[in-house]
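With one protein chain held back, the other chains of the complex are shown just where they sit.
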Amino acid sequence: MTVTASFSIDYTRLIDPDGQPVAELPAFASDRSRLRALYRWMVLTRSFDARAVALQRTGRLGTYASSLGQEAVGVGVALAMNDSDVLLPSFREHGAQLVRGVSMRELLLYWGGDERGSDFAGPREDFPVSIPVGSHASHGAGVALAFRLRGENRAAVVALGDGAMSKGDVYEAMNVAGAWNLPVVFLVINNQWAISVPREQQTAAETLAQKAIAAGFEGCQVDGNDVIAVHEVASQALSRTRNGGGATLIEAVTYRLADHTTVDDASRYRDDDVVSRHWQEEPIARLRQFLTERHGWSKGDEEALLEECSREVEQAAADYLAEPAAPATSIFDYLYAELPAALASQRAAVARD
Amino acid sequence: MTVTASFSIDYTRLIDPDGQPVAELPAFASDRSRLRALYRWMVLTRSFDARAVALQRTGRLGTYASSLGQEAVGVGVALAMNDSDVLLPSFREHGAQLVRGVSMRELLLYWGGDERGSDFAGPREDFPVSIPVGSHASHGAGVALAFRLRGENRAAVVALGDGAMSKGDVYEAMNVAGAWNLPVVFLVINNQWAISVPREQQTAAETLAQKAIAAGFEGCQVDGNDVIAVHEVASQALSRTRNGGGATLIEAVTYRLADHTTVDDASRYRDDDVVSRHWQEEPIARLRQFLTERHGWSKGDEEALLEECSREVEQAAADYLAEPAAPATSIFDYLYAELPAALASQRAAVARD
Amino acid sequence: MSEMRQDSGHDGELTLVEAVNAALARAMRDDETVIVLGEDVGLDGGVFRATEHLLERFDAERVRDTPLSEAMIGGLPVGLAAMGFRPVAEIQFMGFIYPVIDQLVNHASRMRTRTRGRLSCPLVVRAPYGGGIHAPEHHSESMEALFAHIPGIRVVIPSSPAKAYGLLLAAIRDPDPVVFLEPKRIYRATRESVPDDGVALPLDRAFVLREGTDITLISWGAMLTETLGAADTLRDDGLEAEVIDVATLKPLDAETILGSVARTGRCVIVHEAPLTGGFGAEIAARLAGEGLMHLVAPVERVAGWDTVMPLPRLEDHYMPTAERIVAAARRAMEYA
Partner (left out) sequence: MSEMRQDSGHDGELTLVEAVNAALARAMRDDETVIVLGEDVGLDGGVFRATEHLLERFDAERVRDTPLSEAMIGGLPVGLAAMGFRPVAEIQFMGFIYPVIDQLVNHASRMRTRTRGRLSCPLVVRAPYGGGIHAPEHHSESMEALFAHIPGIRVVIPSSPAKAYGLLLAAIRDPDPVVFLEPKRIYRATRESVPDDGVALPLDRAFVLREGTDITLISWGAMLTETLGAADTLRDDGLEAEVIDVATLKPLDAETILGSVARTGRCVIVHEAPLTGGFGAEIAARLAGEGLMHLVAPVERVAGWDTVMPLPRLEDHYMPTAERIVAAARRAMEYA
């Protein structure tokens, strides 16, 4: 018996839950403005989530999936992307979408049940969220192939949950991305839950990162509540893949502090004290600690930022609520580039009603 | 950066292409009768394949997929199975099906386009071949779950090709088999080709065995042209899994010496001399060499065996050709346990024609 | 299900989703080969609570949370069923059922045929479907027609708590594959007395919900609410509409439908699914065939439009309404 292949999975954490460095830090960690940007986007994301949940509770928004506790992943990765890269988000990557330039008003429109919310004014090539879990992974491979065929120095980033890693279409997308050496990063946000199903029941694999081994490319784990680590790992992965290094998988290990969505009641299937324990590791307090100790982040800075964020969120909410619905006939107007004659009478009937 | 998980893939070969032992041999390798059984089933399989191809060439059989060169895999594994285990074959595991007790007449009926060929008189619980690549893998998980629920000491064996390992449903089946620790063996017959697509283009993974890492269970490689190694590895895997050890993947590395099927012309996409080189490694000559050197297998033994096999094959072919077609109305008679009244008139119409 | 009834606190009166739960519990109690599996069916009791309490009443071997793998949820039961179990798989929403079609067409529907009866596939695939609850994207479609075209399976859609109980019991006991689609808009719309008597309903019979002589209104699932509403309005016009609940789309009880239209000569077929290629087309086609000579007015189909299901803000413009049904019926009445 001889060994024909061997593999290992790395885990990266740079700042521990108390905000203390546990490894050599990347250069940007000493750049206050860049850390502030990471921090600001996380805080903005959390305020946005809170507001969106409140709007849903008061009947002014549809079912909503909060990213509470996971802010470091989307923000850390999206800030590592170039504008020319393309994001293919799941339904919980509000932070990443905001960083990419999707407006809060657009996000609210979408979650309020209005297709116009996916007509992003900012990142025109970013994909709309994929509510179907995982079926957008192959789109990411296609986007990456488009970049390769055009010889463009761009990468696609597909956001996936831990549950999504059980899906065969995700595997097929990863496998072709490996076989064709495509510039795509599979970002796995392991928040430990797929609605009520815990990560351990989802698969016997010790890590989700090792799913990449089946596809023949690199997979790694990163502390998903350590935004400095996430940003660093993502930056390296993105430049590698943009420069022909092929696909990569990043498993960001975090925790879903919120209910699955506003229609879920997590207390049915998990203990609150387990959740409280995970509050000790959440990413925002961690970076605030680091900022305070290393970059003189003051109470004043904090208050000013919170104030600024809530002002932006309130403005977006107001704009959203003021938006009149699109005309009924618009349900036909984007179905095909040109409405087939066969459908004219149906559109006319809707116009009449 | 710390290492959180590591893995390796083993490769087992016991007899080299010249029939020389290259490692310590299992006990059964010194048991002439058991080796003769392995040899006989391989020879019978090859004679059967040859006859089936001839029948197709003369218009008396449908499209047929020969297992030429791969006989050691199906035979070595099937002889390691208990009667109470269940085989879920792909469309090229004739050897395994024969060992399991499917008659050559039944196989010919099936490939001749007659459903009765899948109504096995022998292994009543074995599955019919799956022409759709890979979609039977999840059936294997279901069969294994049935055994587990009943507390039975049985295993399911799913036969898959190298191409099948690119399918998402195969991955999903493996993942649940790992998560639920099911008694199922995924037998991957890596014959290097999926019609015209070579193994290397199918995936960037160095081995197919490592696909098991994504599902959280053991995967290993075995020389698929070394029937002694295949039989040994399969026997161990099966007893492990029957006794609660969970799922296993065995990648049997072999080579498809024939065209993909009788309607394929492999010369369009691969060089004959590459194929001839692989003839040097084929499993039957290899075991014959070993039998001759270690167990006094004589020219007489060989001729008697070939004679015996061709007699059986001829008898089966004759029985198959003598079988009248089933009545036209039988196309309705197994659709539901009881034909719904709504379909009575359709059946009557067929009866009239 | 006594505790369920106390839960519901409406002595014996159940909602449709509670009736689904009652049927599942009953089937599991009566037959230990019944296995419930799907995403979140265990501790969570299903996102709509259709499997609530089953995990406690039975155990984790028979009530199984699966990985997030719809193709597997469609395929694993084929193996289980072939080995003599009766799996009841839940697909969380119809929007995620498409990977199951491969298993239904290529395996479940033909295992008996392929093996000439040696192996069979007594499985049920359950899924909530339909719009009208302002759900997120991909959560409101009605694609029942895709299943009704597959030979070798049954397609069943209940329209009330009692029907859900009786039809689901029948589906689970049926020796062949059944796709059981639950109209989630009316999961909790009404309660009715549903005795847990273990009595199944037939899987090849349409139900006449209301008798009438002037026109036949045909529908299934949640749309029967609008259809019955339309019948009330028509009564104010002095018209007695017969209302038929198809219930089992496959095999279709064409007799009941043709018999009714033979008497009324007029027909409106109502469904939420897009018009083109919807199952209403099959019913209209039967009328254009065997039923033609009885038709005095064009067969009207009131259906969803041939467009993508809109997000909630415009959803109401997609859903068929009682008004549209009434208007169609009045058009039909204009013919002498």
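Note that the chains are named A, B and C in the order they appear, and that numbering of residues resets to 1 at the start of each chain.
Just so we're on the same page, contacts are C-beta pairs under 8 Å (C-beta built on N, C-alpha and C of every residue); 3 or more make two chains touch, one makes a residue touch a chain.
What you see is a predicted model; the values in this text were computed from it and never measured.
Visitor: Which shown chains does the chain we cannot see touch?
Guide: Taking every chain of the complex into account, the missing one touches A, B, C.
Visitor: Going by the contact rule already stated, which one of B:V22, B:V274, B:A304 or B:A325 would touch the omitted chain in the full complex?
Guide: The missing chain is touched by B:A325.
Visitor: Touch as defined at the start, partner being the missing chain; which of A:D16, A:E125 or A:E206 qualifies?
Guide: From the options A:D16, A:E125 or A:E206, the contact with the absent chain belongs to A:E125.
Visitor: Taking the full complex into account, find the residue in C:A89, C:M143, C:V156 or C:M319 that is in contact with the omitted chain.
Guide: If we include the chain that is not displayed, C:M143 is the one touching it.
Visitor: By the contact criterion defined above, which parts of chain A meet the unshown chain? Give residue numbers in ascending order.
Guide: Residues 86, 88, 115-116, 118-120, 124-125, 127-128, 130, 132, 135-147, 149, 156, 168-169, 172-173, 175-176, 179-180, 330, 334-337, 340-343 of chain A touch the chain that is not shown.
Visitor: List every residue of chain B that touches the chain not included in the displayed model.
Guide: Its contact residues with the unshown chain are 62-63, 91, 110, 112-115, 131-134, 163-164, 166-169, 194-197, 201-203, 263-264, 268-269, 325-326, 328, 330-332, 335, 342-343, 346, 350, 353.
Visitor: Write the list of chain C residues that the hidden chain touches.
Guide: 71, 95, 98-99, 101-102, 105-106, 109-110, 113-114, 137-138, 141, 143, 145-146, 148-149, 151-152, 250, 252, 273-274, 276-282, 284-285, 287-293, 295, 297-301, 305-308
By definition in this document, only the chains that are shown with their structure count from here on.
Visitor: Measuring centre to centre, with centres taken as mean CA positions, what chain is farthest from chain A?
Guide: B
Visitor: Which pair, A-C or B-C, has more C-beta contacts?
Guide: Of A-C and B-C, more C-beta pairs in contact link B-C.
Visitor: Could you put a whole-Å number on the gap between the CA centroids of chain A and chain B?
Guide: Spacing between the chain centres: roughly 43 Å.
Visitor: How many angstrom between the C-alpha centroids of chain C and chain B?
Guide: Here the centre of chain C sits 41 Å away from the centre of chain B.
Visitor: Pull out every residue in chain B that's touching 2 or more other chains.
Guide: 168-169, 172, 175-176, 179
Visitor: Hey, what residues on chain C touch two or more of the other chains?
Guide: 67, 69, 71-72, 99
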